[in-house]
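The complex appears here without one of its protein chains, the remainder shown in place.
What follows is subunit A.
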Amino acid sequence: MGREVSESCVESLLTEIVSSYCNHFYANKPELAARRIEAIGYQVGHQLSERYTMDRPRFSDHLEAIKFICKDFWSELFKKQIDNLKTNHKGTFVLQDSRFRWLSHMSIDLSSESSGSAQDPSTMAESKAAQATGMYLYFPCGIIRGALSNLGIPCAVSADISSLPACKLLLLNTLRCFSR
């Protein structure tokens, strides 16, 4: 169905998006770069959800929509399904991917980042690496937020990368939508 590109092209594009926005368009303003990247992801997610729901019947409730995100949508994007889905039944969902594909080719080198300051170099290096890696999650978080928004579930999406290569996505405030 449709045209395809090689995965390495997609990965290179993602790397370049982060690099351009962080080092060029919004140099020294990581929050603005992050917001812009997330917004691009939001539009992409909106459009992809339109395409990937084309052959399906309407979702009967928003749990069905979220399951669609975890299975079919995740498979289209990342060639696998979400490994674990948790909810507190009060509007918060946690999606866990044990090996997030878009980070799988990234090496996160902690040892080369020592700065010689008084602070323990390994924690500084770790937080720098975490911050750098975190920038690559704004685009996929935006995609999921855009897809959910188009399916009638406006919410906030954030990523927890404390245990790479696993990635957890948090969906917050999913209940403040339609109440018929």
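Keep this in mind: contacts are C-beta pairs under 8 Å (C-beta built on N, C-alpha and C of every residue); 3 or more make two chains touch, one makes a residue touch a chain; residues count from 1.
Just so we're on the same page, contacts and distances are computed from a predicted model.
Student: I want to check something: the complex is missing a chain, and I'd like its UniProt protein name from "Transcription factor IIIB 50 kDa subunit", "Trafficking protein particle complex subunit 2-like protein", "Electron transfer flavoprotein subunit beta" or "DNA replication protein".
Tutor: "Trafficking protein particle complex subunit 2-like protein"
Student: Of A:43, A:104 or A:127, which residue touches the hidden chain?
Tutor: A:43
Student: In the full complex, which of A:8, A:60 or A:88 touches the chain missing from this view?
Tutor: A:60
Student: Applying the definition given at the start, please give the residues of subunit A touching the unseen chain.
Tutor: 43, 46-47, 50-51, 54, 56-58, 60, 150, 180
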